[in-house]
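This view holds just a subset of the chains, kept in their places.
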């Protein structure tokens, strides 16, 4: 951490600042005296220092971190890729994970039918929304607990582990019981009380990037879960909000490269929610694999036109089958594979 | 609501689409036949129609709303400004509301001292964080329930009603008991399970705009609370995330004008969090009043340099006193007043 003093700070003020910093934090302080300002360098463990506290000081112009503020998620301290095992499937490493299913669970027939069809194509996980975050209070809010029950039936029939979104910390018990991977949606990425609660569980968590979260904030949200003791976090890029509105969001594929450099956690891509446009799902899946993603999560619906939500971005099972076959070729170039179970 | 059909849709397809729409929704459908496409207009109550369901249809190119998707918050159906009464103070109408206090409650001495000083200057409410949303799990998370207790002491000593942020639906009972206005922070603006829960209470809610929320999404979040029966919602503009990073966020003062046109709800401004810079708080308070805001929420700390969070943006009591005096002059031009209690 580097502290730049104010242009106007006197030598006496700088000396007393150095003394205060040394006595407050477990660090050594070194100094560079320039013509316009003085630079103080902190040597030691600065991760617990609150930058703002120092930035506040009337003698201080600016504080800059030299090292990243996250530890458990940091590749520096964990050089190998994390591989997370769920129901016999590996997420991360050489494997490409394919999570597929409808936006919302609608009925037993629907979810079982889709589960069977995506499994036949090669999907490794089933997704489906039971609790749905909707912009309007008047829109369909999901089948809630009944939806979880239907997902369990689909899992039983197909063997596919299930991924679904949690929206309330009061339902954590049933999610732990019923679900294989708990998803945190973009709107809850900084729902810190939920992150802390999930940190106390040992369930794998799929953590979607917030609509306007920086990559660092996203990794810090993972750090919240990991700091609680749950290191099974899978990141999911799902588009960020920009001025462009041809697509619902702007898929940030360079974020994959950034996450891979900064962190050891696996990262997957959601092209369906990112673009909101069916015709972009296939090319964006291929681009995700080419960019180094560990998998994709794709909306598939047996009858997209009658889907109770987000049908505009859902693939038919036939289209999904085509996508997964093409992905196998891309995975091969990268020396990776869509794991058969 | 207007439905534009695909260029490629046949006459037969359009006719059957019209029939399906008429049988699915309580609306009449009228038609304009163009050279490149056909436009269908829905006449009747369209508020419960899920646009996406129709957009999904293979015969449909685009669906556009002509009317806004919110009802209870809509000025169209409630032309007069809403005025919300809390502890004898009016929010909205002719009154300018001044909420002041520290980012975090730190100790009895601190919160009582600040409360007394902001009251003396003319603040009408006391703010102070007990549960704090922090980007890092290693940063100070607030005094939590103990913080609420200290706020109650400050209220008892000064008579100022208290405003503080809720972060977990499991604490709603104690917030209803202890707090006068419950704040929903920017990161929880679309925490829909919390919004629904608060809709069941009868507590006034201060709803901050999300970092990347459109004005419409923000009003829709208010609609979630109002749809549950709680119409006491106060909106709070606190800056949006943009590419500019000289300021922490970009304060969107034109949003005040937009909200006033679209909705009858009161709207206040938080210049402290929006800019993150102490020297901008005074001019942005004046600009807020000039733009038509119903009040401001300002961070005040007796010792900003030692504040446990966000000191960089906190005013001293002396600076706050100067701001409030200047605001009185601005209020007067607008025919408004900072209410004396």
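For reference, chains read A and B in written order, and residue numbers begin at 1 within each chain.
In this text, a contact is a pair of C-beta atoms (placed from the backbone, for glycine too) under 8 Å apart; a residue touches a chain by one contact, two chains touch by 3 or more.
Not measured: the values here are computed from a predicted model.
This structure file defines a homomeric complex of 4 copies, of which 2 are shown in place.
Criterion: only the chains that are shown with their structure count from here on.
With centres defined as mean CA coordinates, chain B is found 27 Å away from chain A.
Here chain A touches chain B in the complex through residues 47-48, 50, 52-53, 55-58, 69, 131, 133-140, 167-170, 187-188, 190-196, 211-212, 217, 220, 223-224, 227-228, 241, 304-312, going by the rule given at the top.
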